[in-house]
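Shown here: the complex without one of its protein chains, the others still in place.
Right, subunit A next:
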Amino acid sequence: MDLQIIWFFIWGLLWAVFFMTDGFDFGIGTLMPFMGKNDNEKRIMINAMGPLWDGNEVWLIGAGGVTFAAFPILYATMFSSFYSALLLILFALILRGVAIEFRHHIDSSAWRQLWDACIFIGSVTPAVLFGVAFANIFKGIPIDANGIYHGNLYSLLNFYGLLGGLLFLLLFLEHGALWLAIRTEGDLHERTSKMANGLWWILLTVALIFLIASKYETNLYDNYYEKPVLFILVLVNLAAFLQIKYFLMQKKYLTAWFSSSLAIVCCTFFGLIGLFPTVFPSSIDPAYSLTAFNSSSSPLTLKIMLGVAIVFVPIIIAYQTWAYNLFRDKVTEKTLSSEQAY
């Protein structure tokens, strides 16, 4: 198989894993002002992701780094085209990161409210804008023969783009609510699992609308019609959505969360497989589109990077799994009173 094809899938996988891991952090940050009734509950919510969010966020650096290394032309075109959107995301991530660390250093409610607001903004902004950005990629971007973007931040906020933003936000909210249901107990656990149950209906509706809208707004289905076997992915995706509800009803929250993870990964790949081999389609002329083949690095770089990925990605997954396992127990009031809490 061509190196470029392998890298297309590794590239997609890194983004998918980023959405899968940091996604629940975004969800929790967005839910926090609505579900945390008092400071203790808010602290429980923060501590539910506290030991993990930093490691989760690095998948973004990994995805960005792989874009740079494996597809430098894509990296250059994509990030300069999405200049304003990406910087908004980055500022949001900065706010979230420092807010989580700063929040607990001064015991004053105004101080905590300030950083709570930053955690909310820092979570909802990336959740929506990543969805907007990816939906626009699915739809096609006004780039010319030289990869110059003819649009602005507002042209990304079209119907399909916003629908993508809404879908991502809901995916992450569901994912976050499930994570909270796993790691909390008592009243907060009851409310977060109820939230996951309620959100599920909205999520499923929006996901179906997105699937239908994709038929009219994008060419994603062309690949699927050409090789109908690919529709299995869509079926798996739908099955994953249904499993979330099924396991929720059985009160198997961890399994429900895994189903939600699978749904997020499938949603990402639904778009990417529809795009293949294109990575950044031009809406001006398909001839200007960036593909895995015309935007990639040299074969030598791709080979070296593949070696690095084969060795290190399993190691990363191993120690991250270890860290997740280390912090698998429930966050309680008792946890908060110990030193090991924000």
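Everything that follows uses one rule, which is that a contact is a pair of C-beta atoms (placed from the backbone, for glycine too) under 8 Å apart; a residue touches a chain by one contact, two chains touch by 3 or more; residues count from 1.
Assume contacts and distances are computed from a predicted model.
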Q) UniProt protein name for the omitted subunit, picking from "Cytochrome bd ubiquinol oxidase, subunit alpha", "Circularly permuted ATP-grasp type 2 domain-containing protein", "Putative binding-protein-dependent transport protein" or "Thiolase domain-containing protein"? A) "Cytochrome bd ubiquinol oxidase, subunit alpha"
**Q.** Sole residue of A:Tyr83, A:Phe159 or A:Phe231 that reaches the chain not shown, by the stated touch rule
**A.** A:Tyr83
Q) Among A:Asp2, A:Glu101, A:Asp222 or A:Glu333, which one is in touch with the chain left out? A) A:Glu101
(Q) Among A:Phe159, A:Trp201 or A:Tyr319, exactly one should touch the missing chain; which is it? (A) A:Tyr319
Q) Since one chain has been left out of the picture, which residues of subunit A touch it in the full complex? A) 50-55, 57-58, 60-62, 64-70, 72-73, 75-80, 82-84, 86-87, 90-91, 93-95, 97-98, 100-102, 105-106, 146-149, 297-298, 300-301, 304-305, 308-309, 312-313, 316, 319-320, 323, 326-327, 338-341
